[in-house]
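A single structure is presented below for examination.
Every protein chain of the complex appears in place save one, which is left out.
And now, chain A:
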Amino acid sequence: MKETPLSNCERRFLLRAIEEKKRLDGRQTYDYRNIKISFGTDYGCCVVELGKTRVLGQVSCELVSPKLNRATEGILFFNLELSQMAAPAFEPGRQSDLLVKLNRLLERCLRNSKCIDTESLCVVAGEKVWQIRVDLHLLNHDGNIIDAASIAAIVALCHFRRPDVSVQGDEVTLYTPEERDPVPLSIHHLPICVSFAFFQQGTYLLVDPNEREERVMDGLLVIAMNKHREICTIQSSGGIMLLKDQVLRCSKIAGVKVLEITELIQKALENDQKVRKEGGKFGFAESIASQRITAFKMEKAPIDTSDVEEKAEEIIAEAEPPSEVVSNPVLWTPGTAQIGEGLENSWGDLEDSAKEEEDVDGTDGAVILGSTKMDTGVEVSNIGSQDAPIVLSDSEEEEMIILEPDKNPKKIRTQTISAKQEKAPSKKPVKKRKKKRAAN
């Protein structure tokens, strides 16, 4: 579908408004539109909204053989796509001039500025390196694609975690996220593009032009900069003659804007990190308000509520008082006790959380947990008698510290050892539990 043409009256109005220092959305000359950064559930996925312009960034990685002339460097690949979803004027499957220009600019901004340490992406020199691929999709077009895309690309790269690898001799091991935490890329600095639109042969200047302003502008200057005020790329298009002062002024403005945006990015990344750590809700789906429901009818179940109160009182009156079910507390170890028919708890405090998981996960989780328990068990039995705080450094759960009270050290030992013996052979928790109960 063809692009909606710009009418003469719009053009005239926009130019007159710019002369009066007014903009359609009420912004000042140097104002950016609102920037919103949200992350997906996976690492390396983000959506950046710049006003109504939206860009989705997704980073992926792959092990490939390096280029011949750069045997020790990883490969970075950027790809911006303008789909028809963004604006009906974009044609699918065709490299338009705009798209080529934007892709080139992105590459210059992010690859040539060496913001990503490509040497750190090398696994085996000359044989295996990481190829990092950044895919950017324009979801909605309302002007200034390049700024939104550059922010989306750098945010997605910052957010991305690649799987850990280790090299032992000739053997390369790739660890799954369960085995070892994925590692972030090493990023030196965050280059961000800032666009300036010029009108009336450079007389008037606007930061972050929207779609309609872009259509009436005479020229565009894009400056990519990091927060240390280092210019990474500068590109002027549209064929206007810019004076030296103008470019210098633009670079000053860009410095301020880049600082603001960098802070915003870091805040967004920190927030996401925090939420992930706390186990809160994250991802796009969670950022959508869940209150909107489109169902328009609900099944009505007729309930007779005429004599509910009397009935309830009747039931209460007839019912016997609840029996005292609290039996003698069983003291397994100092600090843990069991009352009634609960799950058997044969371990100290450290096992509580593991137990809960065990119940939920069933057999799969239990196998792994069983093995970790074994190491911890050994440690406790060795050092338990020393009455000192024990730090379990050997296992993966490093943050666990047990403070044991000083009475009954012997009992702990016997208890833990017996439990260990029990755990070691059997891997199914259900069976084990039954045995234990029978023994009791």
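In the analysis below, a contact is a pair of C-beta atoms (placed from the backbone, for glycine too) under 8 Å apart; a residue touches a chain by one contact, two chains touch by 3 or more; residues count from 1.
Quick note on the criterion: contacts and distances are computed from a predicted model.
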Complex member absent from the view - protein name from UniProt, among "dolichyl-diphosphooligosaccharide--protein glycotransferase", "tRNA-guanine(15) transglycosylase-like domain-containing protein", "Exosome complex component RRP40" or "Protein transport protein yif1": "Exosome complex component RRP40"
From A:10, A:31 or A:164, residue that would touch the chain that is not displayed: A:10
Residue of A:1, A:241 or A:317 touching the missing chain in the full complex: A:1
Residues from chain A at the interface with the omitted partner, ascending: 1-2, 4-13, 16-17, 20, 22, 24-26, 294, 296-297
